[in-house]
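A single protein chain has been omitted from the complex, and every remaining protein chain is retained in its original position.
Let's look at subunit A:
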Amino acid sequence: MTQAAHTSAPALKLAPTPGQTIGPFYGYALPYEKDNELVNQARPGSVRLHGNVTDGAGALIPDALLEIWQPDEEGNVVSKDGSLVRDGYTFTGWGRTAVDNAGHYTFTTLNPGATEAGKAPFIMLTVFARGLLNRLFTRIYLPEDTAALANDPLLSSLDAKSRASMIATREADGSLRFDVSLQGEDETVFLAYPRED
């Protein structure tokens, strides 16, 4: 770890239980109907978020599971149940998807709003995979608000290439493209938060 964790974060009282890999056999257990449809595709404002997941050899990974967690279009943090039994109307802010056999993933969601004025909107992404011994976190920033992106403390602390890797690309049809690279040349920036140990 190159940087110290936040200095004023209080120490943990209990030692955390370690994580382990999701393994190869989650496919019949964790995916569920409409898991990746945070909103219905027909809803105005619905956005496709998609990309590839690759390994250190640049090969597509067919056995990764991704989850996103995000505010709504107005930047509100949602606290509504119903993620596992989607009614097609309630936006819960959370979704899950297993990548397909070609290592590609898709979510149907909304563009997240800024949670505070002037903040750069982003989606939290968690990555699980066979071969990955613990989950990884990253942020998917929206590309539009360049002033907010320029002021973002995390992005400002990164070199240009790493910074670019955390900002999604807006495609011609309005989709957001965000590729995840677990290792190598284009390795995604993965995050550590205070109070993990």
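We take it that a residue touches a chain if its C-beta (ideal position, glycine included) is under 8 Å from a C-beta of that chain, and two chains touch if they have at least 3 such contacts; residues count from 1.
By definition in this document, contacts and distances are computed from a predicted model.
Per its UniProt entry, the chain excluded from the display bears the name "Protocatechuate 3,4-dioxygenase beta chain", taken from "3-methylmercaptopropionyl-CoA dehydrogenase", "Aspartate carbamoyltransferase", "NADH-quinone oxidoreductase subunit NuoE" or "Protocatechuate 3,4-dioxygenase beta chain". One of A:L14, A:A117 or A:A147 touches the chain omitted from the figure, and that residue is A:L14.
Although one chain is not displayed, subunit A still touches it through residues 1-6, 8-10, 12-30, 55-57, 59, 61, 67, 69-71, 77-85, 92-94, 112, 115-116, 119, 122, 124, 126, 128-137, 153-154, 157-158, 162, 182-184, 187-197.
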